[in-house]
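Every protein chain except one is present and positioned as in the full complex.
== chain A ==
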Amino acid sequence: MKLLTAVIKPAQLDEVKEALRAFGVQGLTVTETGGYGRQRGHTEVYRGAAYTVDLVPKVRVEVLAPDEDAGQLVDVVVKAAHTGKIGDGKVWVVPVENAVRVRTGERGPDAL
């Protein structure tokens, strides 16, 4: 199993959700978060003072997937999250040792 984590623009969440549903993903976890990448935030002027906003609002999407789906899933998420503008975010995949469905006790890929 793999854990796919995508940190994306909040405005792209709906598209990513739709794309994942269309692919057949059964569940996902979404968290509001903030961060910066190479763009290093931006400067805002408010009430006469300039501030650097270095933690840009982002959404973090986490999906567990069977090994064989992981590669394709990355492409699906990247395509849906892509706007071509700075700050589109990042997607990464890590191996997962085990997973358990709490209600039934199913383990491994069956729990997904």
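Criterion: a contact is a pair of C-beta atoms (placed from the backbone, for glycine too) under 8 Å apart; a residue touches a chain by one contact, two chains touch by 3 or more; residues count from 1.
Keep in mind that, in the parts below, contacts and distances are computed from a predicted model.
*Asks:* Out of "Ammonium transporter", "cytochrome-c oxidase", "Glutaredoxin" or "Sulfate transport system permease protein CysT", flag the one the UniProt entry gives for the chain missing from this complex.
*Replies:* Choosing among "Ammonium transporter", "cytochrome-c oxidase", "Glutaredoxin" or "Sulfate transport system permease protein CysT", the correct UniProt name is "Ammonium transporter".
*Asks:* In the full complex, which bits of chain A touch the chain not displayed? Write them out.
*Replies:* Touch set of chain A with respect to the missing chain: 44-49, 51, 53.
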